[in-house]
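Report on the structure given below.
Apart from one protein chain that is not included, each protein chain of the complex appears where it belongs.
This part shows subunit A:
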Amino acid sequence: MKTNYLISTNRTARIAGTVSLTLWILIAGITLVSCDDFVQVDPPNSQLTGDVVFDDKTTANAVIVGIYGKMRDSGLMTGQIGGISCSLGLYADELDFYQDIGANNFYTNSLYAEATPVRDLWNSSYNIIYAANAVAEGIPKSALASGDKDHFLGEALFIRALMHFYLVNLYGDIPYVTGTDYLANSRVSKLPTAEVYQSIINDLNQAHELLPQEDFSWERVRPLKATATALLARVYLYNGRWGEAADSASAIINDPSYVLENDPDMAFLKENPGTIWQFSPAAEGNNTNEGNLFIFNQGPPPVVALKESFVNAFETGDLRRQHWIREITDGSSVWYHPFKYRMRAVVGSSTEYSIVLRLGEQYLIRAEARARQGDLIGAKEDLDIIRARAGLAGTTAISQQDVLTAILKERQWELFTEFGHRFMDLRRFGMLDAVLSLTKPGWDTNDRLWPLPGQELLANPNLNPQNPGY
């Protein structure tokens, strides 16, 4: 009996052993078959690889709107505190800073090469340029329909030109980056400002070819041919190419799609017909970052407020002084904040979008371009259109110099706290030192350019030399 028992357990063992072996071979077989492939995984569901993302119109579009979303919410273009609408307002003579006394290097004109915002704004801009270049490289190789290809490529070139435009205005000579190869991009050299502008103009001209005429977004939140033209007008103006500046501005002014909104209370609503390009908000009900930043309801101001000297510079009766600026008082002191955008909080439906390019600027571009070319009558015509809208009488300027001075003032009143116009205008007019040394105790003539980020120079010596004074 014992023997049988032993045999039977041995049989059990044998069966178990065979089962075990079979399993073994099965596993080994499976492993063998999939040996090389096993450790190669598919990309995760929540990510797309660079080579397929542009093959589908929906995902290609998502990449493009991803760039606009970034521009709206971070970096140079944002209406939040880090963007140039605020920081160049502080750097020039538009805004006072109330948070952490003296802690803002823009406000005190005390930027230094290692300052975090100097590096962050540089890096975030080139990050956007990288994204645009990735589109520019990926789209032509993609399987998209040719019309879609053109539109996306045009937008990418437009974005690239726009970011380089602001970079060259802040940092002076910069590299113009047109690819995604990080080995090449980590050794790029600086280009003289004029060459940077030529690349911007080339990109904008090409973008103009590719971008659509018609606004498929219905809200002017995507660049069109006219958008490229409007930016081109500004770039020509900055480069002294007056004729082309005037022509480009004329193309917009003569376009019946764009009409000046004459009611100053409605000039920054999202539907106003003077808008050329604006940022779509993050969610329905959101309004602008600018409104959120600038508006306050009781003093002292939490973050920033308009300088009293700036507010007092307006001519009497200027509707913009009355409608685009709001006074806040606690009974003894008075503070002012920009009130172009009226909405601060999230509401049921959005009424204001952050406007990047608008018709008012085009009139002033053409006015200046005409004046520079000696067409003072034409210049004053354009200038007076803007003045009339602000409830002001026609300009009294007669000489070319007076007309230009009047245009500079008009730009100050019209374009304040919009993407650093004031600072860049003063530099173009050669008046930075004369004007800013009056109101800015920390102003130094070398402050006309920001320093290149110190770490950037360490990482890529081809970017030397540092801008003067840093």
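Note that a residue touches a chain if its C-beta (ideal position, glycine included) is under 8 Å from a C-beta of that chain, and two chains touch if they have at least 3 such contacts; residues count from 1.
By definition in this document, contacts and distances are computed from a predicted model.
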| item | value |
| --- | --- |
| Choices "Nodulation protein E", "ABC transporter permease", "SusC-like TonB-dependent receptor" or "Heme exporter protein B" - which one is the UniProt name of the chain not shown | "SusC-like TonB-dependent receptor" |
| Contact partner of the left-out chain, one of A:134, A:276 or A:390 | A:134 |
| Full-complex contact with the absent chain, from A:65, A:143 or A:259 | A:65 |
| Option touching the unshown chain, where A:177, A:276 or A:304 are the choices | A:177 |
| Residue numbers in subunit A that touch the chain omitted from display | 2-3, 5-6, 9-10, 12-14, 16-18, 20-21, 23-25, 27-32, 35-36, 38-51, 53, 59, 61-63, 65-70, 72-73, 101-102, 114, 119, 122-123, 126-127, 129-131, 133-134, 175, 177, 180, 182, 185-186, 188, 217, 219, 221-222, 279-280, 282-284, 453, 455-456, 458-460, 463 |
